[in-house]
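Excluded from the complex is one protein chain; the other protein chains are retained at their positions.
And then chain A:
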Amino acid sequence: MTAGPVASVVVQSYHLTVRDLRNSLRQPSYVLAALIQPIAWLLLFGKLLGPLLEHGSADGSYLAFLTPGIVAMTAVFSSGWAGMGIVAEMEHGTLNRFLITPVPRGALVTGRLTQQAVVVLGQTLIVLAFGLALGARFSGGVLILVVFFACVLLGALSVAALSNALGLVTRRHQRVLSVGQFLLLPLAFLSEIFVPRDVMPGWMRAVATVNPVNWVVEVGREATRGDVGWAGVLDRTFALLALTAACAWLSAMAFRHYQRQV
């Protein structure tokens, strides 16, 4: 062995990530959906809800208000189907083939998650670019923007890890899809993605407070303000970190469960 265990995980994750990204790029329908969907959401929801809610953000433009919300929504939804990739890997026999090689088991998980992170990062940049072009402004400075990106990735990785766990346990595309939809749609709508907190009914506000998707949105909203409320941002960031760790642990458990069933 030439590399230490940690270096080996990093190197092999890199190879597996490159392979996943290359495979994704070869599927035009996937690429189109991943790029066009967030833009469509931004424009559709902007036009649909804009006239009703033209008071959301500091400068009064609904699109500016919506942009961080759509970033969070895109990240979470595109990660919600991550488990489909694991199921496809089982069906192709590639997962078992990888397991027979000396590749560190961790790299099989981190490779997939890194690929997801790269995709989400790309989607985030596209939504932000469109948002900026349509009038969104991020007045909070570079630091809060970086923290927002980190929170988007943490949210995406939590969901992706859970979806992977679901794929490993159920081994069915249909299950991954339906459970993902069942959980993510309500989480998206019970948040401040589309509407400001003050127009929500009381119970919905209570749900939004403990909704991780909303934590990402809240951090994003702070990035649009001139005066960033750092205390709240740090709370949300650490909460997302803890959630990601918990989901990663669940994912690792699911992986062990799969290996026992082979």
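By our rule, a contact is a pair of C-beta atoms (placed from the backbone, for glycine too) under 8 Å apart; a residue touches a chain by one contact, two chains touch by 3 or more; residues count from 1.
The working rule: contacts and distances are computed from a predicted model.
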| item | value |
| --- | --- |
| Identity of the absent chain, which is to be given by its UniProt protein name, from "ATP-binding cassette domain-containing protein", "Imidazole glycerol phosphate synthase subunit HisF", "Transmembrane transcriptional regulator (Anti-sigma factor RsiW)" or "Sulfite reductase (NADPH) hemoprotein beta-component" | "ATP-binding cassette domain-containing protein" |
| Omitted-chain contact residue, chosen from A:Asn23, A:Ser139, A:Ser178 or A:Thr209 | A:Asn23 |
| Among A:Val10, A:Val31, A:Leu53 or A:Leu99, residue touching the chain not depicted | A:Leu99 |
| Footprint left on chain A by the chain that the document does not show | 1-3, 8, 12, 15-16, 19, 22-23, 26-27, 92-94, 96-103, 259-260, 262 |
